[in-house]
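All protein chains but one are shown in place.
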Amino acid sequence: MQETPPASGSLQLRVRYVECDPMGVVHHSSYLPWMEMGRTELLRSVGKSYAAMEADGVFLVVTKVEVKYRRPMKYDDLVEIRTKVEKASKIKLHHSYEIVLVERGGEAADQVCAVASTELACVGDDGRLTALPGWLV
Amino acid sequence: MQETPPASGSLQLRVRYVECDPMGVVHHSSYLPWMEMGRTELLRSVGKSYAAMEADGVFLVVTKVEVKYRRPMKYDDLVEIRTKVEKASKIKLHHSYEIVLVERGGEAADQVCAVASTELACVGDDGRLTALPGWLV
Amino acid sequence: MQETPPASGSLQLRVRYVECDPMGVVHHSSYLPWMEMGRTELLRSVGKSYAAMEADGVFLVVTKVEVKYRRPMKYDDLVEIRTKVEKASKIKLHHSYEIVLVERGGEAADQVCAVASTELACVGDDGRLTALPGWLV
Partner (left out) sequence: MQETPPASGSLQLRVRYVECDPMGVVHHSSYLPWMEMGRTELLRSVGKSYAAMEADGVFLVVTKVEVKYRRPMKYDDLVEIRTKVEKASKIKLHHSYEIVLVERGGEAADQVCAVASTELACVGDDGRLTALPGWLV
């Protein structure tokens, strides 16, 4: 796709109690905000802020999400979100994610618990598709 | 619409799985969106829409919340939110709430599981305090 | 109950304010709990309760989710979740979903805003895969 190598980055977080359900594991919907955090931090790591993008009238809208859940995660787990830009067209961005358990109950771990992908489209203030900012592509 | 809006109303909902936590009961933060729904339906019952209010540049901001949790609620419980306008000043609205279990596991019930109160302030597009619309007071 | 459970069902809900994000539309993660509600109501429509299933030590775990977002939804929209069992194996259930706008701002509508699919696996008390209850397959 591009000459510049695809960007990737990671961020760690603790599973919140509120993110877990009566089965005692992380609810499957809780992974989506984590992936969003992964994208925010990926932008920050290249010196950009998604908040500033929105202030400039450029919005990234999620148009597709796919998650495969392999192993349950639990309250208080330390989780690493590994985010990667897989592909970028003029108006769309494709990311992939690994959701990795890195510590549970004080024990280090390194276990991929879920893998995921998203497709984002760039829209303007008016809600219409628009070209991604040049620096993003 | 009416000269004096009714001071109270109710709405029913089913507890969602995602609203419950590893203790197997409704997470204490889940009650706040229910109270917000109570306020929305109270407006609708007088022929008003909070969505339309916002479109007109009038926003109601929660400035205070208090909840007392008496009994746990569970997934799939049928819940009734009883909402009441307690007081209205020029810029503030005070509501009270009863969160009532009305059915569990197919059995009818009538048990107040939580009581709550909120204070809302009216702000304009600019985020500054402004007078409540006349019909609301 | 019935000899063959119906393969599809629907439920309506109002979009909550808390389910929307700073873009003024429903956050993409909010659709997942709606799909979960769709599955709960599908079970209820055949006289079964997922809560009772869990009390019997049978759990349905989401192992895969895919959502395609076509059009934004908004606060206070009336939404219909159309849920369908697509396939059932000995241990897995496949559902498909249509998320349909049926009313916005008092105007009737009939617009598919998102389509989705999930794969669920049946696990026992011990977290291990187990056969789906006979009446579900």
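The chains carry the letters A, B and C, assigned in the order they are written, with residues numbered from 1 in each.
To be clear about the criterion, contacts are C-beta pairs under 8 Å (C-beta built on N, C-alpha and C of every residue); 3 or more make two chains touch, one makes a residue touch a chain.
Bear in mind that the values here come from a model prediction, so they are computed numbers and not experimental data.
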item	value
Sites on chain C contacted by the missing partner chain, in the whole complex	17-18, 20-22, 24, 27, 29, 75
Residues of chain A in contact with the chain not shown	14, 16-18, 32-33, 36-37, 40, 49-52, 74-76, 105-106
Those residues of chain B which, in the complete complex, touch the missing chain	22-23, 28-29, 32-33, 36, 54, 59, 61-69, 72, 127
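In the analysis below, only the chains that are shown with their structure count from here on.
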item	value
Averaged-CA centre spacing for the pair chain C and chain B, given as whole angstrom	25
Centre-of-Cα separation between chain B and chain A, whole angstrom	33
Multi-partner residues of chain B (at least 2 other chains)	17-18, 75
